[in-house]
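This is the structure, below, for whatever I ask next.
Heads up, one of the protein chains got dropped from this complex, but the rest are sitting where they should.
On to subunit A.
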Amino acid sequence: MTDLPTPIVSIEAVTKTFGATVALKDVDFQCFPGEVHAILGENGAGKSTLMKTISGVIRPTSGVLRAGGTPVTFKGPGDALRAGFVCMYQELSLVPDLSVQENLLLGAPGSRLGRLDRSPLATARDLLDRIDGQDIRLGAKVSDLTLAECQQVEIVKALIRKPKLLILDEATSALNASVVEKVFDLIRAQRDEGVAVLFISHRFHEIEALADRISVFRNGQRVETFPNGAHDYAAIIDMMVGQRIDELFPAKRSLPQDAKTVLDVADFAWQPEVKPTSFTVKAGQIVGLGGLDGQGQSRLLQGLFGLLRGTEGTLRINGAPIPTTGPKAAKQANIGLAYIPEDRKADGLIQDQSIMENLDLAAMGRADLAAGDVALYAGSLDRLELKHGGLDLPVSSLSGGNQQKVVLAKWLALAPKVLLLADPTRGIDVKTKTQIYTLLRELADAGTAILLLSTDYEELIHLCDETHIFYDGAVTRSLSGDDLSAQNIIAASLNIPSDGGVAHA
């Protein structure tokens, strides 16, 4: 970047409107070979529109797109691919019913009609191994893979196309810290070979670790572009939201001595994925569940909500034993469990129905609640500042962050005693995250027991009072107070002694 080579991609005065909405407004932007360029912004800031413009999914209303200096008009993603622009989308683009290798070869260069060229498969195997994907068989069906494994395959699929420009849109959102680090090594290697990388993530520490330059977007405009390290977190957040957010996380409170135990889990197990596990959540406490993906922590949450058959052990709420017979029993007032599923788009909401129809779905089965009354949800919606154009609109018209607010409001209407959350802030913008953090803390203060599964260790450190780290189906370490640090979490996740330090690749 010393004497400014030709940018791989540049856009000049690009504006994109959807009806009355201006998604991008007169944006200039350049990305050079051999740099990792991070794009930051709240949901709706224009990041996705920018990526879609560059990858040929949408065409700008006005302005010029240049590939390697020449003005181009992409008629579709295929044109962008031929120009060497490979995008890994936030919404996974794998075909669930095909095998990993069939997915990898889909649309790979040289695969037109007739025989597929299998030579990329060896590269793919090697790449998968390098990002902890040894267990992913190329013959495995994609629908049998976990979300994290799908993302690993997506990354490899993008890389074997030998991109000149690699666009990663929340590419690592479901991956845990140690895999992310290996993915980053791969990306750095690509960069060193002259590939330009556009990187969208909501995890600040990832951007800090990977980016060379950072561009901040707000309301469809580029606010500023600066080298990584030029500004601290607080200053960057200010740029993103246009106002000061003093603290991302609400302050923790010290727990009163006599705080009563709300949730008591004793020897709870679902063999072989969850080994006998015991812990408690007291009133006012937010307890975190961490660890690498698929170590039993998400199964534990599902088991507590009664989604798994054949669980063992006992579960008590306020001292009374609770059956785990399924969600219908779990949501009744005498039990008072609520579960926010990991995949809010597919499992938490019915995208084709209205916001209101989604809000009242959980409360409808409770005889003691008037599910049709908006007042039941208004409190939570106000606290979360849900932006919507009317509760009759389809929930799919909302952004991801706002959709998660609907899921939360739907369950909070039941006034649960115990709130089980599976990675509720994944892929959500910073402002919504802080709103959710504040809400969770307020709920805890009001006596709700909160069990939070998270793949973002900043949440486990700064939001949770205590965090249990899972490895191979069991809690390897429970961290609280000063022990609750990134180093300890990573060490426990890998099941290595914390004093041994974390090996950096």
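Things to note:
We take it that contacts are C-beta pairs under 8 Å (C-beta built on N, C-alpha and C of every residue); 3 or more make two chains touch, one makes a residue touch a chain; residues count from 1.
Convention: contacts and distances are computed from a predicted model.
Taking the options "Alpha-ketoacid dehydrogenase subunit beta", "Cytochrome bd-I ubiquinol oxidase subunit 2 apoprotein", "ABC transporter permease" or "NADH-quinone oxidoreductase subunit K" in turn, only "ABC transporter permease" matches the UniProt protein name of the chain that is not displayed. For the chain missing from the display, the contacting residue among A:Gly133, A:Gly220, A:Pro341 or A:Gly427 is A:Pro341, taking the whole complex into account. Contact with the omitted chain, checked across A:Met364, A:Leu393 or A:Ala446, is made by A:Met364. Touching the chain that is not shown, out of A:Thr73, A:Ser119, A:Thr314 or A:Gln351: A:Gln351 (per the contact rule at the top).
Residues of subunit A in contact with the chain left out of this view: 307, 326-328, 330-331, 339, 341, 346-353, 357, 361-362, 364-365, 410.
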